[in-house]
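Every protein chain but one is kept in place in this view of the complex.
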Amino acid sequence: MTSIDFPIGPVLSTLDIVGIGLFAATGAVAAARARQTLITFAFFALATGVGGGTVRDLLIGAPVFWIEDTRPLTACLVIALLVWITPARLWRGKTLDWLDAIGMAAYAVFGAAKALSFGIPPVAAVMMGIFTACLGGIIRDVLAGEPSIILKPELYVTAAALAAALFVGLSAAGVMLPVAAGVSALAGFALRALAIWKGLALPVYRGG
Amino acid sequence: MTSIDFPIGPVLSTLDIVGIGLFAATGAVAAARARQTLITFAFFALATGVGGGTVRDLLIGAPVFWIEDTRPLTACLVIALLVWITPARLWRGKTLDWLDAIGMAAYAVFGAAKALSFGIPPVAAVMMGIFTACLGGIIRDVLAGEPSIILKPELYVTAAALAAALFVGLSAAGVMLPVAAGVSALAGFALRALAIWKGLALPVYRGG
Partner (left out) sequence: MTSIDFPIGPVLSTLDIVGIGLFAATGAVAAARARQTLITFAFFALATGVGGGTVRDLLIGAPVFWIEDTRPLTACLVIALLVWITPARLWRGKTLDWLDAIGMAAYAVFGAAKALSFGIPPVAAVMMGIFTACLGGIIRDVLAGEPSIILKPELYVTAAALAAALFVGLSAAGVMLPVAAGVSALAGFALRALAIWKGLALPVYRGG
């Protein structure tokens, strides 16, 4: 598949960079909590920062984004170093959750947009947004041996689905892309923020 | 690689649908046992239903099957909803094992057939059948935090290998494809059924 006339403009590119950078930071913070070495910081930052986008690119048949352009790798390594040298109190409490929430919303929109730009149909493009947004965090949690967010009733995948579906719907409806991207990312972030702040959660299965 | 003159007829297409649907059901049932939310039901159903086939398509260089055709995604989501709303007693006991056994046998044959249709050599096509059949279940078990079937002495991978190898052998020997597919899937299912029913297992390593 080749690129069609769905432009990835500056707003979407910014969401990509924000997603990579913030996920890399959450990976490095997870390494800090697990008292790892600087090399493991780098490994966690890379796997969390570029993991979701890598799987997205493999699935849609795009060249993997960090192979030709080495800036994402460099950004992840610099962020790992920054987390290593800054005071740990900056990363306490719910900091990880909030960084992750912004990264998730940004990456859900960018993932769906990149899929559309490769001519992927709408339903699969929404799935790509969800994957891009959720896989980085799942990889990080598995690496750190922590229970994955997707196994908790707290809203997470739902917020990514809202952001990705809203973006695909708004852009199909002819809304200007920068506006559609901004509104969708904010909506996904707002829903996830309610989950972090108020514990907003889905009901669990009670069949039996 | 492009498609060669190995036709995927209606019997093989049926095995594909059966594999996707039953694996999706086992994913949703695993989510029910873990008292998850409806979103997690959908996530487990999708990952288990399309996971093995996705890896197969990436390895053989085929377009990922659920990107252009959204029916597999829709089927997984509908099945997740059905498991959510039906009485849990339907899914008790060994139901999961039996659904999984049929899905495994169907998917082992279809995975090998799809690989052959892309011009993959016989030995690698058998491996693709085994991968397609086993990976969905492994993904489900890892997601649910349960010990994977491949770590138990009970026959499982062996049954998938029987189905895939028998299909590749019979079709190479010129047996009509619908017959080869049906016989191979039944043989794989029968071997797995003996394992579920009678505890048929391989000997474990006793070196020392």
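Residue numbering begins at 1 within each chain, and the chains themselves are lettered A and B in the order written.
We adopt the following convention: a contact is a pair of C-beta atoms (placed from the backbone, for glycine too) under 8 Å apart; a residue touches a chain by one contact, two chains touch by 3 or more.
It should be emphasised that the depicted structure is a prediction, and the values quoted were computed from it without experimental measurement.
> For the full complex, which residue in A:10, A:87, A:174 or A:203 touches the chain that was left out?
Selected residue, touching the omitted chain: A:87.
> Among A:23, A:66, A:118 or A:189, which one touches the chain that has been omitted from the display?
If we include the chain that is not displayed, A:66 is the one touching it.
> Which one, A:23, A:41 or A:110, makes contact with the chain that was left out?
The missing chain is touched by A:41.
> Could I get the residues of subunit A that touch the absent chain, sorted low to high?
Residues 31-32, 34-41, 43, 46, 54, 58, 63-64, 66-68, 70, 73-74, 84, 86-88, 143, 145 of subunit A touch the chain that is not shown.
> In the complete complex, the non-displayed chain touches which residues of subunit B?
Contacting residues on subunit B, toward the hidden partner: 58-61, 120-121, 123-124, 127, 150-151, 153, 157-158, 161, 201-208.
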